[in-house]
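Omission of a single protein chain aside, the complex is shown with its protein chains in their original locations.
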Amino acid sequence: AEPQAEVLHWWTSGGEAKSVAVLQEEFASNGGTWTDMPVAGGGGDAAMTALRARVLAGNAPTAVQLKGPAIQEWYEEGVLADISSVAEAEGWADVLPASIAGHMQCDGTWCAAPVNVHRIDWIWANADVLAANGIEMPTTWDEFNAAAVKLMDAGVIPLAHGGQSWQDATVFEAVVLGLGGPEFYQKALVELDPEALTSDTMVQVFDQMRTLRGYVDENFSGRDWNLATAMVMNGEAAFQIMGDWAKGEFLAAGKKPGEDFLCASTPGDGYLYNVDSFAMFEVEGDDNRAGQELLAKLIVAPKFQEVFNLNKGSIPARTDVSLDAFDICAKISAEDMGSTSAGGSLLPSYAHGMALRGSQAGAITDVVTAHFNSDMSSADAVQQLADAVANSY
Amino acid sequence: MTDLSMPQTQTRSQSATGKIALRWLLYVLLGLFALYYLMPLFVMLTTSLKSLEEIRTGSLISLPREVSFDAWKTAWSGACTGIQCEGLRPYFWNSVLIAVPAVFLSTLIGALNGYVVAQWRFKGANIIFSLMLFGCFIPFQVVLLPMARLLGMMGIAGTIPGLIFVHVIYGLGFTTLFFRNYYVTIPAELTKAARVDGAGFLRIFWSIFLPLSLPIIVVTVIWQFTQIWNDFLFGVSFSQAGTQPVTVALNNIVNSTTGVKEYNVDMAAAIIAGLPTLLVYVVAGKYFIRGLTAGSVKG
Amino acid sequence: MSEWLENHLPKVVLAPSFIAVLIFVYGFIGWTAWVSLTRSKLLPKYEIHGFIQYERLFDSPRWDTAINNLYIFGALFIVIAMVLGLLLAILLDQKIRVEGVIRTIYLYPMALSMIVTGTAWKWILNPGLGIESMVQGWGFPNFEFDWLVNPDYAIYTIVIAAIWQSSGFVMALFLAGLRSVDGEIIKAAQVDGIPTWRIYTAIIIPSMAPIFLSAFIVLAHLAIKSFDLVIALTGGGPGYATDLPATYMYAMAFSRGDIGQAASSAMIMMLVVFAIVVPYLYSELRAKND
Amino acid sequence: MAPILDINNLYKNYGATEVLKDINISIEPGDFLVLVGPSGCGKSTLLNCIAGLEEITGGTLSIGGKDMTHVSPKDRDIAMVFQSYALYPTMSVAKNITFGMKVRGVDQATQNAKLKDVASLLQIEPLLNRRPSQLSGGQRQRVAMGRALVRDPKLFLFDEPLSNLDAKLRVEMRTEIKKLHQTLDASIVYVTHDQIEAMTLATKIVVLKGGIVQQIGSPAEIYNNPANLFVADFMGSPAMNLIPAQASKTGPGTQIAIARESGETLVLNDARDLSLPEDVILGLRPEDIAEAGFRAGDGVQQAACMVDMVEPAGADTYVVSELGGKQVTARLHAETSAQAGQMLNLAFDMSKVSYFAKETGERLN
Partner (left out) sequence: MAPILDINNLYKNYGATEVLKDINISIEPGDFLVLVGPSGCGKSTLLNCIAGLEEITGGTLSIGGKDMTHVSPKDRDIAMVFQSYALYPTMSVAKNITFGMKVRGVDQATQNAKLKDVASLLQIEPLLNRRPSQLSGGQRQRVAMGRALVRDPKLFLFDEPLSNLDAKLRVEMRTEIKKLHQTLDASIVYVTHDQIEAMTLATKIVVLKGGIVQQIGSPAEIYNNPANLFVADFMGSPAMNLIPAQASKTGPGTQIAIARESGETLVLNDARDLSLPEDVILGLRPEDIAEAGFRAGDGVQQAACMVDMVEPAGADTYVVSELGGKQVTARLHAETSAQAGQMLNLAFDMSKVSYFAKETGERLN
């Protein structure tokens, strides 16, 4: 059979597209025919819309960029294909961290192939600004607050932020992890334990969010994340809390990590990951099935993992790839991944759809963003959070 | 038609100055509105002609210091959507293949429907019309999933005929509305005269009503073309690789949340994607009013 | 047979459209109603679970905001766009020399999708980039125009952009209407000594009732479906302050995988539309009949 | 021969408004039926029903012996001129006229020939390329006529086809229509409010009032023997004088007494043997009252009357005098010397008198 694949994804921009092209070339050199079906926008919403329509029409694409619990959700609808044969042949279980491997499995079979690991709880800073104001990279939220006040006095915007709900959620989960610790995070945002959700810690989290709101400039609403990154880059703002794709912006502007900009995990312990992956859909025809298998194999293969992640700013999902070519931030990330994986604090990001199913994650985000963009009290926010989660099933 | 401001040169005395002042006010008002309408286009156009550097540093409203068409070239044939870097060009053709037949069909059917509802009333025609009108309000998000299912069953999922079909179905409410409201103003005696002359249903439509319909055809075509050309939701849901319309490509170019945002390319792409509709407006708009001014409705 | 066809041709011509509407509109509404009673998540399921989705919907503060926004936005948008469209049409009807150019300028926004112009509007309305900073730059440092980022006012920026986009088309519709009024009647009114503005208000405008119907339907349609607009301009933010039922439903159906919830919101949305549009349609079509 | 048009018990309502009530009309091939009646009595509606353009509420209708109650207009083989012209606005005058032929598949040469004929007949040759909106009222009406005249249908329907034409053209057109009727032996239903048109064209006149047929008859019947006060009053211009009077039998004849304001009763004798109630309305046309000396004959009776008003009208002079509390008009020669305020001897042609019942208005003789 001649391997064929129609690939639905939303990696359309510069670095991503280049890395997908790598995959496509490899696919072609292995005798496959690649049909590209990119749908950008809304963090994959548009692609998901298209996916649903196509599945219902009985016309599903062969491979789709999917991640987190959504993979299991689709599996439950009975439309995913089983790629265990590839996974077993390639020994994925040995090279992937256990928590990440868990995301790729449905009812014990392999149904998706991981591409990368993004770390979410990063804090980025402008080195010159920090130096000029005599500030170290903060390691606790109190330190961060103190630094922010200092920066405000100096006329610098402490926190660059874009007012989109997923960005609010990104900051929020970093604060939850930082203030509550990995266990609290697990309880609150993964298990959705009502006690944790209504705990005092959660009130403190919202208090901190309110404080952070004060460190953000007035025009943040609707701002794209990369514009916020640019603010850090050109010294308008000091910090940004954002996943490691922000690094791509710095690098693209010719900035050097450690010199021009600094990267560190957000205050507190733990590691929040976002794993991109491809799920294979049930399709007709040997050609297509062959395509799926080939694709799965290539995606997890070291070569692609390296090339792709160099371009994307993330780190490989498999642990056996050499990090020599990667920058310092990536190295930190990989190292932390190893350590937290062992310590049980390698946690899925809720803001990026790794921890929860869509409706629960969305319910939380609604409250977070409503709180951040109004003068809602923390107590109210906590109450609403519990209600919203309860209402989301 | 009659022009209300006809011989108003008034005896050059009392109200002459008042009239001139009024006239000035009128033009100032029209000019202000023109500014309001032009502002976004101005911003888009100037941005598309600036370099990225200038966009980052300069003011939004300022004219480009140095005009460059690179962004346009990139948008048309170089920008990457996914792994292909062919710009908007290949998708453009898809859009044409979808929009032209869909506009034609929905306009034609709408004209026939409007003609029936306005001039050949039968019992229940008004109820049917109301039902069709209400169809205008159904949110398209609602129909996505069942429609996908039906398209799959009909075997035209992901194809251009499938997209044409969807656009025609959901355009019917409007096209019927437009034609019906136009045709009710045409005196019933015209149909009567033609019937006595021996013309049948279709003949009357073809020979009497269609020639009268230029303005409303233009309105309908403008509306339908805009709706269909600019449609994203159906385009993204009911297409597959190879049948995606230009809006999906534009979306891919504009909505890339990672990497450096090339605003000038985005803007250029946006303008290019909008050019056909703009063109339709500029060209058709002329006929639209002209058809009406000919005032041919009156016998 | 051909005799029969002859006599029933009008019905035969209308039939396919009617059937299509029955299936693709009312059938789908029925489908949605059904799904809204289920616990469908990622894909539709057909097992009835009662009104749970509606309970969830009414418990959701976000939905409250969305519905309120629909009222505010819908009312302001339809009224202002109609009034403005009519006003512009009347102004343009005064034998303007460059009418063609001005008309095109007013009309073109409809040609561009909001997805496209949204970015431009976002810049223009952004306090730090657009009008506010421009006016401040002209030496009015106290000038404030921060609606876009103010949760209480953000919905009005949507109104501004929506009016920008559609009022030109409404103007064109009205201009068409103004000019199709029988000239003799206007002459009669002039001779009757009716001042120009009264000719408009008492004679021309009332005789344009079908045009108002068209304009209303077009605007209501746009109001209910202004999905692109919100996404492009505010993305529903700040927070979810500018959420509309359409964006709510989309979010539920496609980003959250909560199709049951989306279906229930769609049903409520259609009920709202029904409550507003049906009486209007009824009175409009009634008037035509007698 | 079967009647070309046969209307039985036709009813027509617009919603709750009854516009036509129990109409029964039947015309033979070659008949020229003129519909007259006051404005709004339902003439146009009746034409529309005959043409099949309005669904009828009750009754049946057949054309050429075939039941047409539910047949569509184009299969009724009729031609019609509309009161509101109903010209096709986007077509030139020439195309307006030839459209029907084109639809019926008449060949181009015939079309052109017919167009030429009709255009010259209607004097619209110079207008053939104009649009209807560029025509004057009368010109539009002529084009509308042209559209019907190029056809050769079973039945022509004309709705006031000459109302916007000047007298001269109208007379010419009238003659042409008459010719058309005679040479083609066409059957025609014609609405007019022009008395002369009605009189000169009709072979049969139908008088309608409020949707009810008042009288059907030949022009002479209608004019000379109106069936009731309405018809008497309606037909003829100036109208028939309708004078309240007292009738009493005298020998074979009848004596008629008419009260006068001046007090002196006017007594006239009708030689005919009639049986009349006491209170009657006497109907006499202005032309049957002449200046004494200009009219002689068996039934003519003279009486001196006071002239209240003199109204010269070109060819004639009308003289008005009070009789039975009514203004009675007499038609005198243009060169009469009669003057207001003067007593004048008038000659009443009693053989022409119609009598009507005072209560019901029905004709008595």
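When the chains are written out, they are named A, B, C and D in that same order, and each has its own residue count from 1.
By definition in this document, a contact is a pair of C-beta atoms (placed from the backbone, for glycine too) under 8 Å apart; a residue touches a chain by one contact, two chains touch by 3 or more.
Keep in mind that what you see is a predicted model, and the values were worked out from it rather than measured.
Participant: Of the residues listed, C:H49, C:K95 or C:K187, which one is in contact with the missing chain?
Facilitator: Residue touching the absent chain, from the options given: C:K187.
Participant: Taking the full complex into account, find the residue in D:D6, D:E54, D:D194 or D:D270 that is in contact with the omitted chain.
Facilitator: Of the listed residues, the one touching the omitted chain is D:D194.
Participant: Thinking of the whole complex, not just what is shown, which of D:L169, D:I212, D:A257 or D:A271 touches the missing chain?
Facilitator: Touches the omitted chain: D:L169.
Participant: Consider the whole complex, including the chain that is not shown, and state which of D:H181, D:K204 or D:R331 touches that chain.
Facilitator: D:R331
Participant: Taking the full complex into account, what residues of subunit C touch the chain not shown?
Facilitator: 182, 184-185, 187-196, 198, 202-203, 206-207, 209
Participant: Using the touch rule from the top, list residues of subunit D that touch the missing partner.
Facilitator: Missing-chain contacts on subunit D: residues 14, 36-40, 43-44, 83-84, 134-139, 141-142, 160, 163-171, 193-196, 199-200, 219-220, 223, 233-234, 236-239, 285-287, 294, 297, 311-316, 331, 333-335.
As a convention for this text, only the chains that are shown with their structure count from here on.
Participant: Measuring between Cα centroids, which chain is at the maximum distance from subunit D?
Facilitator: Of all the other chains, the one whose centre lies farthest from subunit D is A.
Participant: Which pairing of chains accounts for the highest number of C-beta contacts?
Facilitator: Of all chain pairs, the one joined by the most C-beta contacts is B-C.
Participant: If you average the CA atoms of subunit C and of subunit D, how far apart do the two points sit, in angstrom?
Facilitator: 58
Participant: Starting from the mean Cα coordinates of subunit A and subunit B, work out the distance between those two points in Å.
Facilitator: 39
Participant: In subunit D, which residues are in touch with two or more of the other chains?
Facilitator: Where subunit D meets two or more other chains at a single residue, that happens at 72.
Participant: Which parts of subunit A, given as residue numbers and ranges, touch two or more other chains?
Facilitator: 42-43, 49, 52, 55-56
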